[in-house]
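Left out: one protein chain. Kept in place: all the others.
Order as written gives the chain letters A, B and C; numbering starts at 1 within each chain.
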Amino acid sequence: MDFSLSEEQQMLKDSVQRFIRDEYELEARRKLVASDVGYSEANWAKMAELGWLALSLPEEYGGIGGGAVDTMVLMEEFGRGLVVEPYMTSIVIGGGFLMAGGSAAQKTELLPKLAAGELKLAFAYAERQSRFDLNDVECKAEKSGDGYKISGHKGVVFHAATADKIIVSARTSGGSRDADGITLFLVDNNCSGLTRRDYPTVDGLRASELEMDGVTVAADAVLGSVGGGAALMEEVVGQAIAAICAEAVGCMDVLQETTNEYLKTRVQFGVPLSKFQVLQHRMVDMFMECEQARSMCYMVNLKVGDEDPVERAKSVSAAKVQIGNSGRFVGQQSVQLHGGMGMTDELHVGHYFKRLTMIDTMFGNKDHHLKRYADL
Amino acid sequence: MDFSLSEEQQMLKDSVQRFIRDEYELEARRKLVASDVGYSEANWAKMAELGWLALSLPEEYGGIGGGAVDTMVLMEEFGRGLVVEPYMTSIVIGGGFLMAGGSAAQKTELLPKLAAGELKLAFAYAERQSRFDLNDVECKAEKSGDGYKISGHKGVVFHAATADKIIVSARTSGGSRDADGITLFLVDNNCSGLTRRDYPTVDGLRASELEMDGVTVAADAVLGSVGGGAALMEEVVGQAIAAICAEAVGCMDVLQETTNEYLKTRVQFGVPLSKFQVLQHRMVDMFMECEQARSMCYMVNLKVGDEDPVERAKSVSAAKVQIGNSGRFVGQQSVQLHGGMGMTDELHVGHYFKRLTMIDTMFGNKDHHLKRYADL
Amino acid sequence: MDMEFRAEDLAFQAEVRQFIGENLPLDLQEKVARGLHLEKDDYVLWQQKLNQRGWFAPHWPVDLGGVEWTPTQHFLFQNEQVEANCPPIMPFGVRMVAPVIFTYGSAEQKQRFLPSILDSTAWWCQGYSEPGSGSDLASLQTKAVREGDHYIVNGTKTWTTLAQHADWIFCLVRTSSDSKPQEGISFLLIDMTTPGIDVTPIITIDGSHEVNSVFFTDVRVPVENLIGEENKGWTYAKFLLLFERSNSLTGSLKQQLHRLRSVAGQERSGGLSLMADPAFAAQLADYEVQLRTYEFLELRTLGNSQPGAEASYLKIIGTDLQQLASELTLQAVAYYGNPYIHDALVHGYNEPAVGPEYAAPSAPQYFNYRKTAIYAGSNEIQRNILSKAVLGM
Partner (left out) sequence: MDMEFRAEDLAFQAEVRQFIGENLPLDLQEKVARGLHLEKDDYVLWQQKLNQRGWFAPHWPVDLGGVEWTPTQHFLFQNEQVEANCPPIMPFGVRMVAPVIFTYGSAEQKQRFLPSILDSTAWWCQGYSEPGSGSDLASLQTKAVREGDHYIVNGTKTWTTLAQHADWIFCLVRTSSDSKPQEGISFLLIDMTTPGIDVTPIITIDGSHEVNSVFFTDVRVPVENLIGEENKGWTYAKFLLLFERSNSLTGSLKQQLHRLRSVAGQERSGGLSLMADPAFAAQLADYEVQLRTYEFLELRTLGNSQPGAEASYLKIIGTDLQQLASELTLQAVAYYGNPYIHDALVHGYNEPAVGPEYAAPSAPQYFNYRKTAIYAGSNEIQRNILSKAVLGM
């Protein structure tokens, strides 16, 4: 058992930290968020150049072959920088789906482009009625010639507007909430029958509503086996949760450090706020939440590849619960301890708080995962 | 709307306070708890003499005709004194059942004796499998001649050893957890077929396990209608909960006052503990829990007679939830803030804490009542 | 002790209901119900309707325009307003500066300021906090120096709610630095059109413009705008803070609960209503129990016309519940807490909603409500007050 970073991981960490320092000052990020696409293509190209897009992809397809812990190192620093580029959707999720379920042809065609920054992917799974159940799928794909015709609605699809292809879950058989009968499709973003409504999100990202009205795809657009999408989603979403836990840890650490610093400099009643015992203990509680979140982040990234599906699912859900609880406490208290200043858009505190709030929602909030854990 | 006490209620309060001051010093109580019967017959006689046993009973049967608020005033002071006499089981519950469901003959025979302190009652309802569901009754009563034969087990029957008669819930029809088909019986304590195992409880009271093996009762032992026991229990247990909420408020107030006093006198690091901000805020939280508990105690005692059964049940369950939460916090923190001293049997802090802990269990803990509230 | 409403109370309640039914425009009612941003005109319209009926300032002395209501009537009045989704009353004039004016002001000041507060032709804002003085209000640095018949005011006020609409600001200013910080403070009324006043928006984390910084540069304020005595302003400030904190929240909490139940009733989980989800149902029940507790805590203090320490615990518990309700609502809408289209929060937005219409205000309200535990003396400050005032620690 060993919880230390390898030399390569430490170098990666340093490299991302440099990037954040140079490119992700709060004002720079604010401009990206307000820009047309919502992030920087130049940053994306730089990420390709630095090998980060290739990090988790297999060596035989132009990747570096890193594991969950490598992605964790990167995502934690992305969390510290509040990075808005679509790394999670494109690389962790999109790449994850291709690796776990892609055919040889799909891998050969798409993975090298992904690694090179020439292709972006998004993942459309949520529906109006589905809440956090990945298998609650009403969107339908019907056999049509050699291919399929897909119709239905998908909600809150992150970074859909800038994706080249969207991975869509649709039902090829079974009832609305059956695990069996869900199939994943690689759908071109600009294909006919697909209508997108794009919008910003509260945490400075971009997402879209998709309406599909008889979107036609060929048979080779199927990702994984027909009807076998549930297991594939379970696997890849597990990896995404492990990665987002790392992002959350990065956010929390920044908030904890910033708040501690603020309390030491803000003077009220003639002394720094850091001299008030109630605030000292609150900070200790925030610190302990950060340490606990980090522990579970390590745990899930070490276990997300576990062969036992129950142990893997328990690890994923337990981590998501802890991250949700810790993120809520650290986020809320950072604002509270900053007082009025914490309420302003001007300080970065609120931005981290909003991101942490939305991370709890991603792939199921703490209530969802607590129930899933209990049911396992 | 008016939350003040009437002149009579204030006099009652003063009178109980005098009794507690004179008879319920911690050492005196300790002796009662260690005694054979676990309380004082002299105190019981005095309660009869002072009219307290008659307080809630109807005037036409030798009572005073008081309402829930009168009982509340008394029970709050009993809580402050950690009174161990069986007022709750005998008068609030026993008397409550006779008033709500007793036949004219039963009332005429029993209520005057109850008011005079010549009769004690207990209530046997819980069973090994029932948890907090009053309608989960496996104990059976079968028709036998003009009367019934009762067989089965009843657990944790408070003050059964000293009761003259025990009110027993038994099933005359229906399945294990049906609301219909439960009948209440007045069973003589020394009747044949009834075996009792008596024991002390963690909070200094007495309780018993009952085994009934063909206990024979006459038809006039039925309390209320045959098969209609569920509604009767719901009503009387509601009243009991309202009364026990008042007892809990008395306990909490003592703990809050005592702990505040302790913090002001206990010096550590050269200053009284009351000068530490963390402990100040903790005390404020305890104080607020006491005020909230008191608010719900008033609420439930004003609403426990409401004609709308849903509103009545919601009031009862909401109050029990709040009392459970407040009692837990105030009890635990009183021990914590007293430090090592709070852990000793010698101080009264632990005794109030234990009583509050057990009050949460009585008639369903906070989880049970939260669920009941949600289901209403 | 009793909980009965007397016949006259019920008649009063019916009268209030009828008045609201006849006077509250439906589109305004809908705006409130949906949690959309309200414009200045929305507030003014409803306040003027109430004033026409003589119900805008019921807590004022009768000779100045108040009504002799019982505590129960006050309670019923406020409850009905909220149940019917009336716009909230802006407190800065009628509930905050007015009691200071009619308690400590001169006859001239009463005559000059109270009528325009009553008919809502003057909009007030509050100049208390400063960039360096948050919890420690008494450390404020905005200076007022006497020059003939005027004070010359220099300094900065911040977190000034809706100052962008204000005609007047009531300010705490430092008129002496000689002794204890509390002793050199004065209470000034300042015309917002005076030269040298500059209002700058502060955008909060929910993206809204609710608060402002107000900069004062050599602002000349006539001495007749001083309330009471020079250097005694702290007394009036504390008096006002008690009113600010003792704002009844039961009504608005119930409104939040209605909205939460309505949202949860429309959300689906596992093919059923979210209300059927045991974890959500338990949290909702827990919230309802806490709200009922808060309501009865408030009712118990109804009789006290002069709010004291209970103002602090009602503030702590009430704002905790406001935050909790907003959090549960955000949880309820799941992924649809994410979309943020600023214009969708304004009445008259013509695009179709992203996801369910009720979802849009959820996240902004959750973020915005973090302020409730900070403003009017943070909940930490309230606990300090209680530990001293009530527990003698």
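Throughout what follows, a contact is a pair of C-beta atoms (placed from the backbone, for glycine too) under 8 Å apart; a residue touches a chain by one contact, two chains touch by 3 or more.
Since the structure is predicted, the reported quantities are computational estimates derived from the model, not experimental observations.
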item	value
Contact set of the excluded chain (shown chains only)	A, B, C
Omitted-chain contact residue, chosen from A:199, A:269 or A:287	A:287
Options B:2, B:23 or B:209, residue touching the unrepresented chain	B:209
Of A:263, A:313, A:341 or A:359, the one touching the omitted chain in the full complex	A:263
Contact footprint on subunit B, counting only the chain that is left out	126, 128-133, 136, 155-156, 176-177, 197, 199-203, 205, 207, 209, 267-269, 276, 278-279, 332, 335-336, 339-340, 342-346, 350-351, 353-354, 357-358, 361, 365, 367, 370-371
Hidden partner interface residues of subunit A, rising order	1-6, 9, 69, 260, 263-264, 274-275, 277, 279-281, 283-285, 287-288, 291-292, 294-296, 298-299, 301-303, 318, 321-322, 370-371, 373-374
Touching residues on subunit C - with respect to the absent chain	278-279, 282
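Assume only the chains that are shown with their structure count from here on.
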item	value
Most distant chain from subunit C by Cα centroid	B
Which of B-C and A-C has more C-beta pairs touching across its chains	A-C
Centre-to-centre distance between subunit B and subunit A (centres being mean Cα positions), rounded to whole Å	53
Subunit B-subunit C separation of Cα centroids, rounded to whole Å	43
Euclidean distance of C-alpha centroids - subunit A vs subunit C, Å	38
Per-residue multi-chain contacts in subunit A, two or more chains	276, 278
Residues of subunit C engaged with two or more neighbouring chains	380, 383
